[in-house]
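With one protein chain held back, the other chains of the complex are shown just where they sit.
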Amino acid sequence: MGAATILSAASTLALALMCVAFFLTAWRVIRGPTLPDRIVALDMLVAIAIGFIAVIAIRTGFNLYIDIAIALGLVGFLATVAFARFVLSHGMADEGEEPAASPARPARGKGRRKGRVR
Amino acid sequence: MLDIVLALIVAVMLVSGGIFVFLAALGIVRLPDVYTRMHAASKAGTVGSGLMLFAAGIHALDIAIFMRAFAGFVFFVLTAPVAAHLLARAAHKAGYRLARVSAVDEMRDAERRDAKKR
(Lines give C-alpha, C1' and ligand atoms only; values in the text may rest on other atoms or scores of the structure.)
Protein backbone atom coordinates (compact mmCIF):
# COMPACT_ATOMS: atom_id res chain seq x y z
CA MET A 1 0.00 0.00 0.00
CA GLY A 2 1.64 3.22 -1.08
CA ALA A 3 1.41 6.69 0.36
CA ALA A 4 -0.74 7.84 -2.54
CA THR A 5 -3.31 5.11 -1.91
CA ILE A 6 -3.60 5.98 1.79
CA LEU A 7 -4.01 9.66 1.03
CA SER A 8 -6.54 9.10 -1.69
CA ALA A 9 -8.64 6.80 0.52
CA ALA A 10 -8.48 9.19 3.50
CA SER A 11 -9.37 12.24 1.46
CA THR A 12 -12.27 10.43 -0.21
CA LEU A 13 -13.60 9.42 3.21
CA ALA A 14 -13.18 12.98 4.52
CA LEU A 15 -14.98 14.38 1.45
CA ALA A 16 -17.86 11.96 1.94
CA LEU A 17 -18.21 12.87 5.64
CA MET A 18 -18.16 16.56 4.84
CA CYS A 19 -20.67 16.13 2.06
CA VAL A 20 -23.15 14.66 4.56
CA ALA A 21 -22.26 17.42 7.05
CA PHE A 22 -22.90 20.01 4.35
CA PHE A 23 -26.41 18.72 3.68
CA LEU A 24 -27.26 18.43 7.39
CA THR A 25 -26.17 22.04 7.95
CA ALA A 26 -28.01 23.22 4.85
CA TRP A 27 -31.15 21.59 6.25
CA ARG A 28 -30.74 23.70 9.39
CA VAL A 29 -30.29 26.87 7.31
CA ILE A 30 -33.54 26.17 5.47
CA ARG A 31 -35.45 24.94 8.50
CA GLY A 32 -34.49 27.74 10.90
CA PRO A 33 -36.60 28.26 12.95
CA THR A 34 -35.01 31.55 14.07
CA LEU A 35 -32.55 33.96 12.50
CA PRO A 36 -29.67 33.15 14.92
CA ASP A 37 -30.11 29.45 14.11
CA ARG A 38 -29.57 30.21 10.46
CA ILE A 39 -26.54 32.37 11.22
CA VAL A 40 -24.93 29.61 13.28
CA ALA A 41 -25.59 27.18 10.44
CA LEU A 42 -24.12 29.58 7.86
CA ASP A 43 -21.03 29.97 10.03
CA MET A 44 -20.78 26.19 10.10
CA LEU A 45 -21.13 26.09 6.30
CA VAL A 46 -18.07 28.35 6.05
CA ALA A 47 -16.13 25.97 8.31
CA ILE A 48 -17.17 23.03 6.11
CA ALA A 49 -16.14 24.93 2.98
CA ILE A 50 -12.72 25.54 4.54
CA GLY A 51 -12.43 21.81 5.18
CA PHE A 52 -13.40 21.07 1.57
CA ILE A 53 -10.76 23.48 0.29
CA ALA A 54 -8.08 21.91 2.50
CA VAL A 55 -8.91 18.41 1.22
CA ILE A 56 -8.90 19.64 -2.38
CA ALA A 57 -5.49 21.25 -1.72
CA ILE A 58 -4.16 17.87 -0.58
CA ARG A 59 -5.73 15.95 -3.47
CA THR A 60 -4.51 18.27 -6.19
CA GLY A 61 -1.24 19.32 -4.54
CA PHE A 62 -2.10 22.90 -5.41
CA ASN A 63 -0.98 24.76 -2.28
CA LEU A 64 -2.44 28.10 -3.25
CA TYR A 65 -5.77 26.70 -2.02
CA ILE A 66 -4.55 27.15 1.56
CA ASP A 67 -4.48 30.93 1.07
CA ILE A 68 -8.01 30.76 -0.28
CA ALA A 69 -9.09 28.85 2.83
CA ILE A 70 -7.54 31.49 5.10
CA ALA A 71 -9.24 34.30 3.17
CA LEU A 72 -12.57 32.47 3.38
CA GLY A 73 -12.11 32.10 7.13
CA LEU A 74 -11.53 35.85 7.47
CA VAL A 75 -14.61 36.69 5.43
CA GLY A 76 -16.71 34.15 7.33
CA PHE A 77 -15.70 35.62 10.67
CA LEU A 78 -16.50 39.15 9.54
CA ALA A 79 -19.84 38.00 8.15
CA THR A 80 -20.78 36.37 11.47
CA VAL A 81 -19.81 39.51 13.38
CA ALA A 82 -21.89 41.63 11.02
CA PHE A 83 -24.85 39.25 11.38
CA ALA A 84 -24.54 39.45 15.16
CA ARG A 85 -24.72 43.25 14.97
CA PHE A 86 -27.76 42.89 12.75
CA VAL A 87 -29.51 40.58 15.25
CA LEU A 88 -28.69 43.02 18.04
CA SER A 89 -30.16 46.02 16.23
CA HIS A 90 -33.01 44.20 14.53
CA GLY A 91 -34.25 42.38 17.62
CA MET A 92 -36.96 39.76 17.38
CA ALA A 93 -39.10 41.37 14.71
CA ASP A 94 -40.63 38.87 12.21
CA GLU A 95 -40.22 36.02 14.70
CA GLY A 96 -43.85 35.65 15.66
CA GLU A 97 -43.88 31.96 14.76
CA GLU A 98 -41.05 31.07 17.13
CA PRO A 99 -42.44 28.29 19.35
CA ALA A 100 -40.33 28.91 22.49
CA ALA A 101 -41.27 32.58 22.89
CA SER A 102 -44.13 33.46 25.20
CA PRO A 103 -46.47 36.22 23.98
CA ALA A 104 -45.28 38.64 26.66
CA ARG A 105 -41.60 38.35 25.78
CA PRO A 106 -41.34 40.08 22.36
CA ALA A 107 -43.23 43.13 23.57
CA ARG A 108 -40.88 43.48 26.51
CA GLY A 109 -37.93 43.06 24.18
CA LYS A 110 -39.13 45.88 22.00
CA GLY A 111 -39.56 48.19 24.94
CA ARG A 112 -36.03 47.57 26.09
CA ARG A 113 -34.65 48.03 22.64
CA LYS A 114 -35.99 51.54 22.39
CA GLY A 115 -33.87 52.53 25.34
CA ARG A 116 -30.80 50.89 23.92
CA VAL A 117 -30.75 52.25 20.38
CA ARG A 118 -28.76 55.43 20.18
CA MET B 1 9.15 4.69 4.43
CA LEU B 2 9.07 8.27 5.58
CA ASP B 3 6.48 9.23 3.01
CA ILE B 4 4.21 6.40 4.22
CA VAL B 5 4.44 7.66 7.82
CA LEU B 6 3.74 11.20 6.66
CA ALA B 7 0.80 10.04 4.56
CA LEU B 8 -0.57 8.13 7.56
CA ILE B 9 -0.36 11.23 9.78
CA VAL B 10 -2.08 13.36 7.15
CA ALA B 11 -4.70 10.66 6.59
CA VAL B 12 -5.49 10.36 10.31
CA MET B 13 -5.81 14.15 10.60
CA LEU B 14 -8.07 14.30 7.55
CA VAL B 15 -10.40 11.56 8.71
CA SER B 16 -10.63 12.81 12.31
CA GLY B 17 -11.24 16.33 10.99
CA GLY B 18 -13.99 14.96 8.77
CA ILE B 19 -15.56 13.11 11.71
CA PHE B 20 -15.48 16.24 13.87
CA VAL B 21 -17.10 18.33 11.13
CA PHE B 22 -19.74 15.67 10.58
CA LEU B 23 -20.54 15.48 14.32
CA ALA B 24 -20.71 19.28 14.52
CA ALA B 25 -23.26 19.27 11.69
CA LEU B 26 -25.18 16.49 13.43
CA GLY B 27 -25.17 18.61 16.58
CA ILE B 28 -26.52 21.59 14.68
CA VAL B 29 -29.42 19.43 13.57
CA ARG B 30 -30.07 17.57 16.84
CA LEU B 31 -29.53 20.11 19.63
CA PRO B 32 -32.62 21.97 20.86
CA ASP B 33 -31.81 25.72 20.73
CA VAL B 34 -29.46 28.35 19.28
CA TYR B 35 -27.17 28.43 22.29
CA THR B 36 -26.55 24.69 22.43
CA ARG B 37 -26.10 24.57 18.65
CA MET B 38 -23.42 27.22 19.01
CA HIS B 39 -21.46 24.82 21.22
CA ALA B 40 -21.35 22.28 18.42
CA ALA B 41 -20.47 24.75 15.67
CA SER B 42 -17.83 26.74 17.53
CA LYS B 43 -15.96 23.79 19.06
CA ALA B 44 -16.29 20.63 17.01
CA GLY B 45 -16.65 22.57 13.74
CA THR B 46 -13.59 24.72 14.30
CA VAL B 47 -11.43 21.83 15.44
CA GLY B 48 -12.55 19.78 12.44
CA SER B 49 -11.78 22.30 9.73
CA GLY B 50 -8.66 23.46 11.60
CA LEU B 51 -7.32 19.91 11.62
CA MET B 52 -7.87 19.62 7.88
CA LEU B 53 -6.07 22.89 7.21
CA PHE B 54 -3.23 21.70 9.42
CA ALA B 55 -3.10 18.43 7.48
CA ALA B 56 -2.85 20.37 4.22
CA GLY B 57 0.05 22.36 5.69
CA ILE B 58 1.91 19.19 6.71
CA HIS B 59 1.26 17.53 3.37
CA ALA B 60 2.90 20.39 1.47
CA LEU B 61 6.32 19.66 3.10
CA ASP B 62 7.30 23.30 2.78
CA ILE B 63 8.02 25.42 5.84
CA ALA B 64 6.53 28.59 4.31
CA ILE B 65 3.26 26.87 3.43
CA PHE B 66 3.17 25.09 6.77
CA MET B 67 3.60 28.41 8.58
CA ARG B 68 0.75 29.85 6.55
CA ALA B 69 -1.53 26.94 7.35
CA PHE B 70 -0.54 27.16 11.00
CA ALA B 71 -1.29 30.91 11.08
CA GLY B 72 -4.69 30.16 9.54
CA PHE B 73 -5.33 27.46 12.14
CA VAL B 74 -4.45 29.84 15.02
CA PHE B 75 -6.66 32.48 13.45
CA PHE B 76 -9.67 30.14 13.29
CA VAL B 77 -9.18 28.95 16.84
CA LEU B 78 -8.97 32.54 18.10
CA THR B 79 -11.93 33.90 16.14
CA ALA B 80 -14.43 31.07 16.63
CA PRO B 81 -15.08 31.82 20.33
CA VAL B 82 -15.36 35.54 19.58
CA ALA B 83 -17.93 34.94 16.86
CA ALA B 84 -19.91 32.53 19.05
CA HIS B 85 -19.82 34.93 21.99
CA LEU B 86 -20.99 37.89 19.88
CA LEU B 87 -23.82 35.91 18.36
CA ALA B 88 -24.92 34.43 21.70
CA ARG B 89 -24.92 37.89 23.28
CA ALA B 90 -26.84 39.43 20.40
CA ALA B 91 -29.40 36.62 20.41
CA HIS B 92 -29.91 36.83 24.17
CA LYS B 93 -30.21 40.63 24.15
CA ALA B 94 -32.66 40.46 21.25
CA GLY B 95 -34.83 38.19 23.37
CA TYR B 96 -34.35 34.70 21.96
CA ARG B 97 -34.98 32.32 24.83
CA LEU B 98 -33.34 29.11 25.88
CA ALA B 99 -34.97 25.78 25.08
CA ARG B 100 -37.57 24.37 27.46
CA VAL B 101 -35.19 21.73 28.86
CA SER B 102 -32.92 24.46 30.23
CA ALA B 103 -32.34 24.50 33.98
CA VAL B 104 -31.58 28.13 34.83
CA ASP B 105 -31.08 31.47 33.09
CA GLU B 106 -29.40 33.74 35.60
CA MET B 107 -28.79 36.36 32.94
CA ARG B 108 -32.50 36.84 32.33
CA ASP B 109 -33.10 36.87 36.08
CA ALA B 110 -30.52 39.65 36.46
CA GLU B 111 -32.10 41.62 33.61
CA ARG B 112 -35.50 41.30 35.26
CA ARG B 113 -34.06 42.53 38.56
CA ASP B 114 -32.53 45.54 36.79
CA ALA B 115 -35.79 46.27 35.01
CA LYS B 116 -37.66 46.23 38.32
CA LYS B 117 -35.16 48.58 39.94
CA ARG B 118 -35.56 51.22 37.25
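Labels A and B are assigned to the chains in the order they are written; within every chain, residues are numbered from 1.
Everything that follows uses one rule, which is that contacts are C-beta pairs under 8 Å (C-beta built on N, C-alpha and C of every residue); 3 or more make two chains touch, one makes a residue touch a chain.
One rule holds in what follows: contacts and distances are computed from a predicted model.
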| item | value |
| --- | --- |
| Per UniProt, the name of the complex member that is left out, chosen from "Na+/H+ antiporter subunit E", "N-methylglutamate synthase subunit A", "Redoxin domain-containing protein" or "Iron complex transport system ATP-binding protein" | "Na+/H+ antiporter subunit E" |
| Displayed partners of the chain not shown (whole complex) | B |
| For chain B, the residues touching the chain missing from this view | 19-20, 23-24, 26-27, 30-33, 35-36, 38-40, 42-44, 46-48, 64-65, 67-68, 70-71, 77-78, 80-82, 84-85, 88-89, 92-93, 98-99, 101-108, 110 |
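Here is the rule we go by: only the chains that are shown with their structure count from here on.
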| item | value |
| --- | --- |
| Separation of chain A from chain B, taking each centre as the mean of its C-alpha atoms, in whole Å | 10 |
| Contact set on chain A toward chain B in their complex | 1-4, 6-7, 9-11, 13-18, 20-22, 24-25, 27-28, 34, 36-37, 39-41, 43-44, 47-48, 50-51, 54-55, 57-58, 63, 65-67, 69-70, 73-74, 77, 80-81, 83-85, 87-88, 90-92, 95, 98, 100-102, 105-106, 108-109, 112-113, 116 |
| Chain B residues within the chain A interface of the complex | 3-4, 6-8, 10-12, 14-15, 17-19, 21-22, 24-26, 28-29, 33-34, 37-38, 41, 45-46, 48-49, 52-53, 55-57, 59-60, 62, 65, 68-69, 71-72, 75-76, 79, 82-83, 86-87, 89-91, 93-100, 115 |
